[in-house]
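Right after this comes subunit A.
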Amino acid sequence: MDFESYDVLVVGGGLAGIRAAIAAVEANPNVRVGMVSKVYPMRSHTVSAEGGAAAALGPGDSFETHAFDTIKGSDYLADQDVVEAFVREAPVEIIQMEHWGCPWSRNPDGTIAVRPFGGMSTWRTCFAADKTGFHMLHAVFQTSLKYPQIIRHDEAFVTKLLIEDSRCVGVVALDIKTGRFDAITAKSVILATGGVGRVYAFTTNGNICTGDGMALAYRAGAGLKDMEMVQFHPTGLPFTGILITEAVRGEGGYLLNKDGERFLKRYVPNKMELGPRDIISRAMVTEFEEGRGFEGPHGKYMHLDVRHLGEKVIDRKLPFMRELGREYVGIDIVKEPIPVRPVQHYEMGGVDANISGETEILGLYAAGECANVGLNGGNRLGSNSLPECLVFGAAAGRAAAHYAATAKPATANPVDAMLWDEARRVESDYLEKKGGNERIGPIREEMQHEMDAGAGVFRNKEGLSRLARNLGGLRERFEKVKVDDTSRTFNTEIIAALELDFMLEVASVIVFSGLAREESRGAHARRDFPERDDEHFLKHTVAYHTNTLAPRLEYRDVHITEYQPQARSY
Partner candidate 1 sequence: MADKTITVRAARFDPEHDKEPRLQSYEVPFYDESMVVLDALNHIKNHIDGSLSYRWSCRMGICGSCGMMVNGTPKLTCNAFLRDYWPRPVVVQPLNNFPLIRDLVIDMDDFMHKLKSIKPWIIRKQELPLGAGEHRQTNEQIDDFRQFSECINCMLCYAACPIYGLNEEFLGPAATALARRYNLDSRDEGLKDRLPVVAEAEGIWECSFVGECSVVCPKGVDPAKAIQQTKLDTTMRFVLPYGNRE
Partner candidate 2 sequence: MPLNWWTRQRHYFLYMLREFTALPMALWLIWLLYEISGLRSGAHGYTPPRSGLFVAFSVVVLLFSLYHSYTFLKLAGVIMRIKVLDRQIPSRVIVFTMFGAWAVASAVIAFVLIWFAR
């Protein structure tokens, strides 16, 4: 059997993946890059990012403040050397995107405009109206088309990493259209598979955000870092979970409780609506619990009011929000306040990677939301993720290309055997399985509701332990899953099964990592341990795969350069 073979293989066609692919080619034009994605690249979830991308570009801005804001925002769990490198590279990447055609909104003099964003002490978020992710993704994807060295495998689902002599030498991918399993080998592999929001029921994430890359790396032996740090965004639309961007508050929108009061004055008096996401989400939940939220058919909510901004500003800077309000809530945001409530949004944790994207497995790199390079710590600041995808996508691409230049190609025989094994596994588990009576849909829904309830904005030991047990039960039920669809052609049910398998894996890492972190830091707010505990937990959690549901946890020191941990108040 022969198979596709590349120098660098990128798994994921989102912002991080494509940036990595281009960086690899630009680092070495002789590199052949493969790009596998389970959806056409422009469908990747980067497309729905709305608000913007932060970079210290503006005249009044500095690397130091961007770094400090990020570190403080992270509740001191960010690796400070990484943050410092990041803030220096971010402006370069933003300019690079500009050269690639991203239609950044502009100042009157034609330079790139910036807007205020939560947790940022100054205006530094570049934006393309309120479809920033959409414009960035399409710009970078369309630019990638000009490189003949980048060869895409669209709608191919990676089910397993190929590991030979503890080195990653490629992947096994299921071609969704034909149902065929392929081994795609490479001298180095970059994971850029995005987030894992779909383990929650109420999330801003799209259907494809199922944490595949995290599970793939975890099963292959890499560590997952700080997975308990799950970000809840304060302003999601009830029912759908569609995001109302933070830029709405950046442009001056108010958050009001049912008494019409800007309640944030009690929580982040100096920042008000521009406080960091973790604190605002907690403030909202606290208000709900104290009876100051609105009651709706889909639970409690608050009002996000932009009426005072006027139609002109809204249409120029927030046109997509007006569209979303009109369509999904049936309101005109120019005339009515928007109902919002906290919603799962982002996974700070991810595959443990260093500043060049290298993971613990030789030849395996990770970037974007699926990675944790140590930038976001306990709480990512809004608009830091898109530049993270660029900066660390590019870094991983360059490092992978560099490594590929000297690495040996994979040897055919074991690859063949591994491919065969993996194909057999999937077929016997799903396609040709006898017996079994469980459906995928209900298990997934149950997992999502359990996660909402047990690992939400506030957590405690009791809830997390119950959740851990229930996830165990769901895993057992999953073993008995029965698939209706036995066709090989575009079988989306098998994909759903594989994704659920990955999600159950990652969900339990989130839960066990959370149980063990007995403090409150960043997004991880324990009711039973309300204080931050720098003495014991100024550390990264790193989870490793074991034969049980519970991972083996290790702790690693946070890199601190200049910024000593202080109390975090805004």
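Selection criteria: all candidates are chains of the complex that A comes from, given by their letters.
Heads up, the rule we're going with is that contacts are C-beta pairs under 8 Å (C-beta built on N, C-alpha and C of every residue); 3 or more make two chains touch, one makes a residue touch a chain; residues count from 1.
Remember, predicted model here, so these are calculated numbers, not experimental data.
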Q | Selected partner (touches subunit A in the complex), from 1 or 2 | A | 1
**Q.** Footprint of candidate 1 on subunit A - complex, ascending
**A.** 39-40, 42-45, 47-48, 92, 95-96, 98-101, 103-106, 108-112, 131, 134-135, 138, 142-143, 145-146, 154, 177, 206-208, 239-240, 242-243, 297-298, 320, 323-324, 327-330, 439-442, 444-445, 483-493, 496
